[in-house]
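Just one protein chain is left out here, and the rest sit where they should.
Coming up: chain A.
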């Protein structure tokens, strides 16, 4: 191989960085959606959008298809795949790179309940203890009422066990979701680091903004005490808000009812 001095390194359209990541530029002009057998496909110019594993991406609803298409159409120059949240979720749901049955996914989510953020409180400082109680107690109560389960928490580092009945009831609730929705749910739980907050946000009890704030309670407290670092804190928080919002939307768009429910005619 010829000796290369750094000055002679060519910067081409598809640059391979030392990390090995390829930068792809927008290679298509038009983005359209089309319908085939009740499913929706995305077209980039004449070619149908495929998943990383080469399967044609088929979306169950128009809403989801439009949102995915929008992620592709808004790209300018280099494709920013990390911010194409719905595309990434749809790809994961289609390819299932981690092959799990819905029961296995539900079980994974249930496991997370053991180390749920909201079940671990600090012992001090007193102000933070109060803040956690004020912020988290209502959500815990809501989950208990909604699912008729008991949720315990601790201020030690030892995880309090999850009651068998709790496990059973929430497990059953989770398996009522289809595999696509469960992938969305897994993403929410992993992002928020909490099953309890995930349950609340999916049921539309908490807004995404609130759920993220509750998830990041201790960080936000520390930031308030010690100062904010915009390029770290804000970027992390915004990314979490975007990705959780996308995951919540993914679940709801997956199960949207497309028919209009007509009310009965008003009596004259």
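Note that a contact is a pair of C-beta atoms (placed from the backbone, for glycine too) under 8 Å apart; a residue touches a chain by one contact, two chains touch by 3 or more; residues count from 1.
As a convention for this text, contacts and distances are computed from a predicted model.
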*Which of the following names does UniProt give to the chain that is not shown: "Exoribonuclease phosphorolytic domain-containing protein", "Protein FMC1 homolog", "MADS-box domain-containing protein" or "U6 snRNA-associated Sm-like protein LSm1"?*
"Protein FMC1 homolog"
*Residue in contact with the excluded chain [from A:104, A:137, A:150 or A:209]*: A:209
*With the full complex in mind, choose from A:36, A:70, A:101 or A:130 the residue touching the hidden chain.*
A:70
*asked:* Which parts of chain A face the unshown chain closely enough to count as touching?
replied: 1-6, 9, 17-19, 30-33, 62-63, 66-67, 69-70, 73-74, 76, 80, 83, 85, 204, 207-209, 230-231, 234-235, 238-239, 241-242, 245-246, 248-249, 252-253, 260-261, 263, 266
